[in-house]
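To keep things clear, I will list the structure first and then write my remarks on it.
Left out: one protein chain. Kept in place: all the others.
Let's turn to chain A:
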Amino acid sequence: MTDTSPHIGASDDGATQASRQTSVYVYEAPVRIWHWVNALAILVLFGTGYLIGSPPPSMQIAEATHQFVFGYIRFAHFAAGWILTIGFLGRIYWAIFGNHHARQLFYVPILSGSFWVEVWHEIKWYLFMTSEPKKYIGHNPLAQLAMFFFFTLGVSFMIVTGLALYAEGLGIDSTLYALFGWVFTLFGNNPHIVHTFHHLGMWWIVVFMMIHIYVAIREDIMSRQSIVSTMISGHRTFKDDKPD
């Protein structure tokens, strides 16, 4: 599966023959920075987005002219939305110009038989039907599949519907509306339907987030490679020298 170039860790100073770990540089700096900026943006978008649907109790701080509570909530949502959007575009750029791991998020090799065999193997691993997981440098095939459908498609949907709703605020003669006005045609010509689907999309991303965080931590403990630290340092380390 892998061509692990052995990178001898600090433990290899001859003093102890303990766990000799190999490591591969997987996630380049732009991918890591994007991951955490994106995560933060999603948290802000979820919090403010929920409040836009169900506003907090009315506040009587000052005259309406001097009070901008709901305005700031919406501002934070729009700002985080733009950060997410531009970050996502940057991520697509890096998928083209970065290393091959950076491309995994944007496609699923549906025609590859071995891919589905490996997906099945991973499913068995999660169903406790196999005791030993395989080693993967990048995402495991099941993760790649889930990332693509939950995250890549989910976030694309949220960006498109989000920009369409934002364009309404800019006005129907705005450039953004010219670019995304078709979204309303797609959803029965009633902006309210777009709001509802954007709202459902939020929960789609929340469900992804829950599974993603759980699986990342679980794999970090249970699998044969590092997961969480890899998204910080960029290096994938392996816990054993056994073959795949």
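The rule is short, and it goes like this: a contact is a pair of C-beta atoms (placed from the backbone, for glycine too) under 8 Å apart; a residue touches a chain by one contact, two chains touch by 3 or more; residues count from 1.
We take it that contacts and distances are computed from a predicted model.
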Name of the absent chain as recorded in UniProt (options "NADH dehydrogenase subunit M", "Phosphate transport system permease protein PstA", "Uptake hydrogenase small subunit" or "ABC transporter ATP-binding protein"): "Uptake hydrogenase small subunit"
Of A:Gly113, A:Gly171 or A:Pro243, the residue in touch with the unshown chain: A:Gly171
Touch list for chain A against the chain that is not drawn: 50, 53-60, 64-65, 67-71, 73, 126, 128, 131, 168-169, 171-173, 181, 184-185, 188-193, 195-196, 199-200, 202-204, 206-207, 210-211, 214, 218, 222
